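Each chain you see keeps its place in the complex, though not every chain is here.
In this document, chain identifiers A and B correspond to the written order of the chains, with residue numbering beginning at 1 in each.
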């Protein structure tokens, strides 16, 4: 059994935070096995910390430990914080349209134990990928999106997702989610965009990249916010291209970048390595 | 002595081009030592070719060979073409402001024989880098740019450049050249922009990159056209960054990318490896 717990903290920086947190944990029998911190500046800056500790020798139940932490430490430093437990893996729902590469990469990594969560379902606005998904033993739901009644489709999706999704991954889902849907999953919808954002926002970025004649094409995983393709960036990568490649070749090369970038971003989210702050991410990896 | 000549060709694609060109050269005693071609499509596309040949056994003088090529081959295929000779290295003028990294990288590579041209001068709107340039035995000209009389500064620069510059390299020159100046050196002004274009056009791209929270910062070498930061891209590269880095650190890391990207682009230009076509570059490297 994996007895790891993770504590994530954001607060105004000031002296004594590390001492207070680590001493609290030590006194309650938690053994710190990883600690990473970041500050935007020791005077008046913001402090971020991610800490892993082992729970077998805790002298309190989880709920009492969390209450004690709130009282003894968090309040004093005005912390935003959360504790998560590796034993309670996050539930993942994947939304996809027709392109299978990002989806299959996730399913394949997950089936090998490389994505520490539970893929509870795949939802698609097309029926094409049903068999590929079922091969992994994952439920597949086909939710048709009628252009004239998008709210109906989202309502159906919300019904399916209810209680079954801690994080929603858009693995090349080509529909734009409504602001209402986005607000329902704050900081919990991850999209893969097939360009090095902020270059080539919007439709057909590989065609845009070809027309511009760039020498690298990229992909960007980011949290979804109400503004299209503008949410906090989690991870990016690029691959070298040349004048020889037509847009179709850029798409082919780009797919390999997309699936790796998305898989890394989702893994970090599942391991609670990401803190969002002012439209930027702190990624403790 | 380097007896290499280079032939660059752009023309409508149709059968028989390679045969016609290579047979013409063979018949006149030229030995082809490198050949690279590209077509945007065999039916109705555009054909590009770069060819290196050795001149010692030519049966014609250069001027007669070129005339014969025009008559025997180029006209028939409606070619745009040029022949250049490694023995006649291009003259390079470098424009710079205060940042020395891109300039020094060029001077250093040039001093070791890695940039096959002649750096005839460095022009700067600041006096700071004079000694560093003179250490390489290169003339340095300080041309003050008066905000209220930019044409005077450009006139002075044009005077210095006249007859001494086949290519003008902007190695972090922070003044915008006038459209008139740009038109005077068509396809012969190379700029290094400190971002992965088309992301972060304009001023202080590292600050823009920081604010956006990107996970890679880059640099772009491109030909200068009248539209700022929008000319044909020659080369780009990126380096991985994290949330830990402030804009000042991005600048420091970015400098290493800038100087390498610019040095590669200038080298390719000097070796006649680049053909510009419809705001995109074909780079035979």
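Methods note: a contact is a pair of C-beta atoms (placed from the backbone, for glycine too) under 8 Å apart; a residue touches a chain by one contact, two chains touch by 3 or more.
As the structure is a computational prediction, the values presented were derived from the model and not from experiment.
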Tell me, please, the full copy count of this complex, given that what is shown in place amounts to 2 chains.
4
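The criterion applied here is as follows: only the chains that are shown with their structure count from here on.
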Since subunit A and subunit B are copies of the same chain sequence, what is the angle of the rotation superposing the Cα atoms of one on the other, rounded to the nearest 5°?
180
Would you mind pulling out the distance in Å between where the CA atoms of subunit A average out and where those of subunit B do?
42
Which of the residues in subunit A end up touching subunit B in this complex?
38, 196-200, 212-216, 218, 232-238, 242-244, 279-283
